[in-house]
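Excluded from the complex is one protein chain; the other protein chains are retained at their positions.
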Amino acid sequence: MHPAPSVIVFTTLSGLGFGLLVFLGLGLPDVSGLVAFVFFAIAYGLAVGGLLASIFHLGRPERALKAFSQWKSSWLSREGCCAVAALLVMALYGFGTVFLATAWPVVGGIGAALSLATVFTTSMIYSQLKTIPRWNMPLTPALFLSISLAGGALLAGQETLATGLLIIAGAIQLAYWVKGDQAFATSGTTLATATGLGRGGTVRAFEPPHTGTNYLLREFVHVVGRKHSQKLRVIGFTLGFALPVLLLIFPFSGLMLKHLMAAVAVLSHLAGVACTRWLFFAEAEHVVGLYYGKR
Amino acid sequence: MTQLPPSTTRKMGLVIDLDTCVGCHACVISCKGWNTENYGAPLSDQDPYGDASGTFLNRVHSFEVQPPACDAQPSPAAQLVHFPKSCLHCEDAPCVTVCPTGASYKRVEDGIVLVNEDNCIGCGLCAWSCPYGARELDLAAGVMKKCTLCVDRIYNQNLPEEDRIPSCVRTCPSGARHFGDLGDADSDVSKLVAERGGFDLMPEMGTKPVNKYLPPRPKDQIEDQIDILAPLLAPVTEGAGGFMGWLDKALDKLPGQSSGGSS
Partner (left out) sequence: MTFQQPQVNTSPDVSDEIRKTTCYMCACRCGINVHMKDGKVAYIEGNRDHPVNKGVLCAKGAAGIMQINAPSRLKAPLKRVGPRGSGEFVEISWDEAISTAVGWLNELHETAPHKLAFFTGRDQSQSFTSFWAQNFGTPNYAAHGGFCSVNMATAGIYTMGGAFWEFGQPDWDHTKLFIMFGVAEDHDSNPIKAGLGKIKARGAKVIGVNPIRSGYNAIADEWVGITPGTDGLFILSLIHLLMKAGKIDLDYLSRYTNAPVLVNAAEGAEKGLFLRDDDDKPLVIDRNTGKLTAFDTPGVRPDLSATHTVDGVTHRPVFHQIAERYLSEDYAPEAIADQCGIPAKRIRAIAAEIARVAFDEAIELDIEWTDFRGETHQKMTGRPVSFHAMRGISAHANGFQTCRALHVLQILLGTVEVPGGFRFKPPYPKPAEAHPAPHCNGRPGRPLDGPHLGFVQGPEHLALKEDGSPARIDKAFTWENPMSSHGLMHMVISNAYKGDPYRINTLFMYMANMSWNSSMNTTGVMEMLSARNDDGGYVIPHIIYSDAYNSEMVSYADLILPDTTYLERHDCISMLDRPICEADAAADAIRWPVIEPDRDVRGFQSVLVDLANRMQLPGFTNEDGSPKWKDYADYIVNHQRKPGIGPLAGFRGKDGDKVGRGEVNPEQLNRYIENGGFFVEHIAPEAAYYKPWNKAYQDWAVGMGIYDSPQPYLFQLYVEPMRKFQLAAEGFGDRQPPDHLRARIKHTMDPLPIWYQTDQQGNEGYTINALTQRPMAMYHSWGGQNAWLRQLHGHNPLYVPTKLMRENDLQDGDWAKVSSPHGEITVPVMEMAALNDNTVWTWNAIGKRKGSWALNENAPESTKGFLLNHLIHELLPARGDGMRWANSDPITGQAAWFDLKVKLQKTAAPEDPSTSKPDFPPLKSPVDSGPKDLKWKVGK
């Protein structure tokens, strides 16, 4: 799949933003006033920023509101609904904490659940697609949820939780790569099933329909070299999970340094997740590539 | 609506004969012409006189098939198959259910999968969900384009009855494309599918495509029949008098020449 910056930014930032909202909704950290405002501003900045970025992915962004209508069947629509609901509920909750110094736990709990649901719906947009075997696995929602929670915990300053969640997320990421690398081969879809010509012998894609490129090739066919991919995996894993965990468990002395290191951990995590998210798209092979002899 | 109808009255679709398609691209361009001028936004082309790329609803791939070696055919020749591909109007169309706006829908009356372009936000998810590459986002219009099965031809009262078929079918020079109701077991297309062993593309996807493909017939098998054919080439020259001897006898046997009449 084409690793479009808009979808990478969207899933990375909004995942982190909603992850933070989950923790804020659960009262972790239990903040109010200006501090709460800063936390909520960061969370909303990330979540809304991510959502806005996703709009750039649209051919007709001015019609984006229509996307709320099909929640019954469409994960994308559900995501939109969940996101808006989560942002509204959490706004109410945030209003309480920032301006009234009151945390309404029920509202926060609902908001947290909706935020988590938003991340889940995002992951289901990808996970539902049988056409992309690497995504079409239960590990995909697990990956999105665990990264969102780990990032949220990290941002929320929940060191212990974050450490644990980062380790879990890192483990899921590794599992995702291992399973994902086998996904296409085990999906049962081959050029033979794609063309129905397998009974005659070995099928090979000869000429593409057009000599030039097209939307399908631009959107679905992205070849990442194996070496390149391994390198990025190491970078993504190190920055996204290993380094933040190390920074969290290393006993820094001094609050400033601790905060600085926490900030470094957050940025490292963000960069690492963005890197793995690039791979998430770039390595995903759509079955339509079979028809073009490219997958 | 984004949800699929539980069933459709008819299942209109195409049957494509891979034994007959010569890969001429007539259907591709006819489709481009009709659908540029008709349903929805025109199919645009970017950098049309440079490194061009445009929207097409139907494209012809080609594949090579290498039959396995066997005793009768120790080095069988590879075969080339031209393979037109457009929307298969699946019964269980994932492109419809993923659509967040309801722009993509499957018609109850004939099963045609359409995009209501006024509602399309161009998110591309339907194209992602389609295993066949049947949908292309038009860069100029920002909306998803796909085969409409020429819904604006097949019922069009302004066209003569015989022309109420998709543009690609009407134009196909070799007659490799057939159009009809695949939900009706007695229709010509259904009979063709039954006779020739029509098949689905990627059945494992569970999309239940309406369009069917007819397989290429077995090829390059004439040498296998050599035992039946060989007697036909038994030399006449080995008889008495050789070829000229045979010739004289054969000429005598010609019917009715001397009488000036013919058989």
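The first chain written gets the first letter, and so on, giving A and B; residue counts start at 1 in each chain.
The rule is simple: contacts are C-beta pairs under 8 Å (C-beta built on N, C-alpha and C of every residue); 3 or more make two chains touch, one makes a residue touch a chain.
Bear in mind that the values here come from a model prediction, so they are computed numbers and not experimental data.
S.K.: Shown chains touched by the missing chain?
M.R.: When the full complex is considered, the omitted chain touches A, B.
S.K.: From the list B:105, B:132 or B:199, pick the residue that touches the absent chain.
M.R.: The single option touching the absent chain is B:105.
S.K.: From the list B:32, B:145 or B:212, pick the residue that touches the absent chain.
M.R.: Residue touching the chain left out of view: B:32.
S.K.: Give me the chain A residues in contact with the hidden chain, please.
M.R.: Within chain A, the residues touching the omitted chain are 69-72, 204, 206-207, 209-212.
S.K.: For the chain that got dropped from the picture, name the residues of chain B it touches.
M.R.: With respect to the unshown chain, the touching residues of chain B are 1-3, 17, 19-26, 28-30, 32-34, 36-38, 41-42, 44-54, 56, 62, 64, 66, 77-82, 102, 105, 107-108, 114, 116, 140-141, 151-152, 154-159, 162-163, 167, 170-176, 216-217, 219-223, 225-226, 229-230, 232-237, 243-244, 246-248, 250-251, 254-255, 257-258, 260-263.
Simple rule for what comes next: only the chains that are shown with their structure count from here on.
S.K.: What is the distance, in whole Å, between the centres of chain A and chain B, each centre taken as the mean of its C-alpha atoms?
M.R.: Each chain reduced to its C-alpha mean, chain A and chain B end up 40 Å apart.
S.K.: Touching residues of chain A toward chain B in the complex: what are they?
M.R.: 1, 57-61, 63-64, 66-70, 72-77, 80, 125, 128-132, 187-189, 191, 193-197, 199-210, 212-216, 219-220, 286-288, 291-292
S.K.: Given the complex with chain A, which residues does chain B contribute to the contact?
M.R.: Spelled out, the residues of chain B in touch with chain A are 2-3, 18, 28, 51-56, 59-68, 76, 79-81, 83, 85, 94, 97-103, 119-125, 127-133, 136-139, 141-144, 199-206, 213, 215-216, 218.
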